[in-house]
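Note that one protein chain is taken out, while the other chains of the complex remain in position.
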Amino acid sequence: MYSYSHRNILDTLQFSKEDLDFLIKKSKKMHSLQESGDAFGILKGKLLASLFFEASTRTRLSFETAMERLGGRLVSTVGFQFSSISKGETLYDTMKMIEGYADIAVIRHPVEGSSRIAAGAVSIPVINAGDGAGQHPTQALLDLYTIISEKGTLDGLSIAFIGDLKYGRTIHSLINLLRHYSVHLYLISPEELRLPDTYKKYLSGFPMTWEETTDIKAVWDSDVAYVTRIQEERFADHREYERLKDIYKVNKELVLASKKQTTILHPLPRVNELSTDVDDLPNAAYFRQAKYGVVVRMALLCLSLGVDF
Amino acid sequence: MYSYSHRNILDTLQFSKEDLDFLIKKSKKMHSLQESGDAFGILKGKLLASLFFEASTRTRLSFETAMERLGGRLVSTVGFQFSSISKGETLYDTMKMIEGYADIAVIRHPVEGSSRIAAGAVSIPVINAGDGAGQHPTQALLDLYTIISEKGTLDGLSIAFIGDLKYGRTIHSLINLLRHYSVHLYLISPEELRLPDTYKKYLSGFPMTWEETTDIKAVWDSDVAYVTRIQEERFADHREYERLKDIYKVNKELVLASKKQTTILHPLPRVNELSTDVDDLPNAAYFRQAKYGVVVRMALLCLSLGVDF
Partner (left out) sequence: MYSYSHRNILDTLQFSKEDLDFLIKKSKKMHSLQESGDAFGILKGKLLASLFFEASTRTRLSFETAMERLGGRLVSTVGFQFSSISKGETLYDTMKMIEGYADIAVIRHPVEGSSRIAAGAVSIPVINAGDGAGQHPTQALLDLYTIISEKGTLDGLSIAFIGDLKYGRTIHSLINLLRHYSVHLYLISPEELRLPDTYKKYLSGFPMTWEETTDIKAVWDSDVAYVTRIQEERFADHREYERLKDIYKVNKELVLASKKQTTILHPLPRVNELSTDVDDLPNAAYFRQAKYGVVVRMALLCLSLGVDF
């Protein structure tokens, strides 16, 4: 019999197909509890430490909203204010202190692998809210939940990923979840920004199929298009960024030309790769993602704390 | 029959005389609920997004206190920490995200007109907590409530405004409310800092009368004196600031020489324009303003959320 066993959320590779099915089911349940006003109070008396060693307001507000919506409490810290760090304190020591304060910790950190170090230091559950070039597992889970909520199912879907597949952390994380499903991926990027081999090695032996292309018209064969920003901060050579930044543009004209009712996703923030003229289309699901993200994180907070709902 | 209809609080010009009478009545009610300890719990389960795109600790703490005093919850963000903004995100996109999180938003922004853009983006209520050179309507409402609480009525009062009437946002906003009442204004400023014509055009056709003067002795004929700081940051020419900054000084001697029991207000922070020797006078109401501000904002949060009290 299946039993969910993840206290820490560190990596998308930690989840089996059964885990994902369970998480989707629980997110749906939380979604309806939240809609009916019955979620408030589930985490009464529980305390979340929201530890953002780098600013990421979108993610921080989502987690903090999730905790507040459950009636829990939180202490919060952002960025350079974490003064002990500048005095030379290690992450290990910081976490041992936090263990004495809170029931659960969410950690965002600029250094890859730091959430695993944090989780190893303490007996309270730790949720990775993004660590450098590493994982952002809750973003991937909310993306998965968004697709299912918008399309009803995953099985048989064609999903296009567009943009920076080389550095796009959210894409790397989401593909690790989608591999468990019978979906087909169009990986649309310029040659220079293709999905690195290091990520491809996790994709064999799974029902998911995929193909690479440079042609954005693959969107027209896709049920879902996941658009991403070309991230300036990832490029050592600024001229390369300038050359590539506007290579793809998803706009209303492109979306309306699709053979399918293509649902448009974007992890946000967007710059020019996704036109505002798409916003009014019913297919534009990227603003609804924010709301889905809250209920997924509400579910995860409860599950990690071992509080049933 | 009168029905209050403002979900968004964006501008002082949006309020009719009946609106103001209603808001004063509700603020009084909230004041007594707060004093008796019965306000806590009124906004149980409601979530405020406190969005300060520029730091304004005084205003932020006032709104956050208001929400906490009602037993509501909040998520909060300040200034440069709003990392998505530096990645190029528009206010529109930020607000669409916030709409998925919170039940109501308070927004402070350095750019005039941004609160209106924010409100236009979302279906949740938006309260303007100051947008650049624009409006600061809740400050004006709390100033109005302060005068009424201190003097018992507005009708027949003489009210002096002293200092920077050109750039003083709080003055511009408050005058828009006072125009509905039978009051007389003394606008006391140096020639260079007189009330701009653009604000004067809203004042005709209302019961309020006003006259301009450079002489601070007009305070002696005033029931209320509203003192403001000459704001260094508004001057392009620093020498002009140096020449004007200490032009008026409200001190104990001036206040005691008044023919009336002149009540002294100041939006704070003060520098040299208001001496600390005034603090001990019973007429010094500027510290009580902080407390009045909390109950006014408590009332506004409830009204915008449609929660009765």
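By written order: A and B. Residues from 1 in each chain.
Rule of thumb we're sticking to: contacts are C-beta pairs under 8 Å (C-beta built on N, C-alpha and C of every residue); 3 or more make two chains touch, one makes a residue touch a chain.
Keep in mind it's a predicted model, so treat the numbers as computed, not measured.
The missing chain, though absent from the display, is touched by one residue of B:Lys26, B:Arg69, B:Lys96 or B:Lys166; that residue is B:Arg69.
Screening B:Phe40, B:Tyr92 or B:Phe309 for touch with the missing chain picks out B:Phe40.
Considering B:Gly100, B:Gly168 or B:Gly293, the position touching the chain not shown turns out to be B:Gly293 (whole complex).
Between the chain not shown and the residues A:Glu18, A:Asp93, A:Glu240 or A:Asp277, the one that touches is A:Asp93.
Remark: the residues of subunit A touching the chain excluded from display are 44-45, 47, 49, 73-75, 77, 80-84, 87-89, 92-93, 96-102.
By the touch rule set out above, subunit B reaches the unshown chain at residues 37, 40, 54-58, 60-62, 64-65, 68-69, 71, 78-79, 229, 268-271, 276, 287-291, 293-294.
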